[in-house]
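Note sheet for the following structure.
Only a single protein chain was left out; the remaining protein chains are all shown in position.
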Amino acid sequence: MGFCRRQLDRLQPLWQHMLEHPFLVEARDGTLDETVFASWLRQDYLFVRAALPFQGALLARAPVRERDAHAVAIHALQEELELFRERARALGIELEDVRPSLVNHAYVQFLLATAHGRSYPEGHTVLYVAEKAYHESWKVVREGLDASHPWWPFVENWSGEAFAAFVRDLEARQDRLAGGAGSALRTEMAELFETTVRYEIAFWEMAYSASGWPGIVRDWTTVEEEAEEIDAEGR
Amino acid sequence: MGFCRRQLDRLQPLWQHMLEHPFLVEARDGTLDETVFASWLRQDYLFVRAALPFQGALLARAPVRERDAHAVAIHALQEELELFRERARALGIELEDVRPSLVNHAYVQFLLATAHGRSYPEGHTVLYVAEKAYHESWKVVREGLDASHPWWPFVENWSGEAFAAFVRDLEARQDRLAGGAGSALRTEMAELFETTVRYEIAFWEMAYSASGWPGIVRDWTTVEEEAEEIDAEGR
Amino acid sequence: MGFCRRQLDRLQPLWQHMLEHPFLVEARDGTLDETVFASWLRQDYLFVRAALPFQGALLARAPVRERDAHAVAIHALQEELELFRERARALGIELEDVRPSLVNHAYVQFLLATAHGRSYPEGHTVLYVAEKAYHESWKVVREGLDASHPWWPFVENWSGEAFAAFVRDLEARQDRLAGGAGSALRTEMAELFETTVRYEIAFWEMAYSASGWPGIVRDWTTVEEEAEEIDAEGR
Partner (left out) sequence: MGFCRRQLDRLQPLWQHMLEHPFLVEARDGTLDETVFASWLRQDYLFVRAALPFQGALLARAPVRERDAHAVAIHALQEELELFRERARALGIELEDVRPSLVNHAYVQFLLATAHGRSYPEGHTVLYVAEKAYHESWKVVREGLDASHPWWPFVENWSGEAFAAFVRDLEARQDRLAGGAGSALRTEMAELFETTVRYEIAFWEMAYSASGWPGIVRDWTTVEEEAEEIDAEGR
């Protein structure tokens, strides 16, 4: 049995918990609040934008034969960002001046810190799990959402055949990387697999509950105001 | 006015909010639950342990004249970890097999991603703010806690004169780095300043409320069990 | 005057020295030995292949508005590698099992170490200078080489209008980055500018003199043999 299958079996209850998250279930059933969806869209746009440097950091460490895959993924991310901008316009959602929530910020830091500071097979693990999770999560929504719904382009983007093929390719690479890894490294990869699922759940939870930063109720002076101030003073 | 003073002024309400966190106030007044303190100690041990690679990543990018300061800080962190282990033994607190909470994990990723992926002055900003925040936070506790209290060694460690001098030195370096930075970089540093304060507040909040991972109530199979399984199977 | 113009003025004698290198002059005049050209091609293929992780490392640290440029450059590098493979086939040159010379290996390490360990504007400096140098170097060859010559596709690739526009774009970015930098950072960028020119000259010199590794006359057991040995022993 390959590494991915084995981990998905081991973490099955956690994975299932993710797929049953109210955000996905309500999106599927057409009962999800539009403002909740908008809040997800605004946060996820920031996340996907940060996936570009993550892919760059992976490419910087990828063995020769894995490099083209990252070059392709970088191109795909640019198209995905365009999808966000197009949908935001269609839905009247503002994408600028959004502060990432703690969970969003944290997940991005996790991607970057892993890609920069850990070995390539470890970084690839986080990439694979994040993409696999998104593929299966949006397949849940696909079960109920109509193709004419304004959210459909996202559903199609992540649950469609092109993305399915992309995830299968990642899975084959992931299994090969794990197959060539020593046991200590494979244990690290198993831990990162689980941590990534935990972040995926936390992300849906954050979007659903519109949570920002723990312990902070209102927003004090923001850095944007500060920046303007600096400009104004010519500092 | 130096960069640090200016930022502390700008973020004064947020900073004050941090210093009034129930964890600190109750620790000062002797009303903090011991299990809450133990939970903080277990999480913070993991955090301080992760500060060692953070210092390494900063040293890797430090200009020549800043390097010795990081070498000294690395030595100080080793002593701080020994303090944690000594106190844990004295208080009967188990330090092994602790899973970092999301906020703890996230804060560590933020340190590492910043040190690895951003410029040295940006990484130094996060270092300075985290140390300054800890210094002032534990000064709050010092106002009320008795020197004979078993938690006192932590209070003394972060609010004492040696640490105060360390923080003053960091502040002078930080002001010099910001003084030499262009305006775009200085705006990034101001943003990282604020983000670090937000993580500090989130950390106290996490310790106080014993929060783990959003959306996950119980713990499924953990990676430690998996590791044993792998050993058992000789994989 | 912009940063690039200023540096090119300052380093004019060194830059001119590069453009008058015998490799370029003889390639232009049709007197360059074919085996010397083949040796350059084999080494440069390895270098361009390593430029892909370099671009990844830059993308990983690029501000939002610089990211698309790196995504485009990554795509261009893939096409450039295809050009090398096509020309190698046409000229009967073997591209596999080539050990990088010290200068080639060193230049690649310089790219990677700068992108990983220094700030983005510093990494971008090395990128700009390397591309600018190649553009102008191959313009020297263009002055004399006939468009029907089998080496022409390389000449066209780096001295043609598409590449000229790419270099102009890099130069505008470089000037903007330097314009926003503080004086300490700008001094570092000036130093990296010069170091990159020195590596460019060393690279032509290495190709022209077919130099390998200083102090090593013949090649002892290579890692490829070792790898086969490991396979054979099942280690």
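Order as written gives the chain letters A, B and C; numbering starts at 1 within each chain.
The criterion applied here is as follows: contacts are C-beta pairs under 8 Å (C-beta built on N, C-alpha and C of every residue); 3 or more make two chains touch, one makes a residue touch a chain.
Predicted model only: the values in this text are computed from it and were never measured.
**Q** Who touches the missing chain here, A:R61, A:H124 or A:K139?
**A** Once the missing chain is taken into account, the touching residue is A:R61.
**Q** Which candidate, B:A27, B:L41 or B:L58, sits in contact with the chain we can't see?
**A** B:L58
**Q** Please pick, from C:H75, C:H105 or C:H149, the residue that touches the omitted chain in the full complex.
**A** The missing chain is touched by C:H105.
**Q** Since one chain isn't shown, list which residues of subunit C touch it in the complete complex.
**A** Against the left-out chain, subunit C lists 10-11, 13-14, 17, 21, 53, 57, 102-103, 105-106, 108-110, 112-114, 116-117, 183, 186-187, 190-191, 194-195, 198-199, 201-202, 204-206, 211, 213-216, 220-223, 226-227, 230-231, 235.
**Q** Given the full complex, what residues of subunit B touch the hidden partner chain?
**A** Touching the chain left out of view, subunit B contributes residues 49, 52-62, 64, 67-68, 70-71, 74-75, 78, 112, 115-116.
**Q** What subunit A residues would touch the chain not displayed?
**A** So the residues of subunit A touching the missing chain come out as 60-61, 63, 117-120, 180-185.
Just so we're on the same page, only the chains that are shown with their structure count from here on.
**Q** List the interface residue numbers of subunit A and of subunit B, divide the shared ones by all numbers used, and answer same when the ratio is over half, different when under half.
**A** The interface of subunit A with subunit B is built from mostly shared positions.
**Q** In whole angstrom, what separates the CA-based centres of subunit B and subunit C?
**A** Those two chain centres are 43 Å apart.
**Q** Using Cα averages as centroids, what's the distance between subunit A and subunit B in whole Å?
**A** Each chain's C-alpha centroid was found; their separation is 27 Å.
**Q** Name the residues of subunit C that each touch 2 or more other chains.
**A** 60-61
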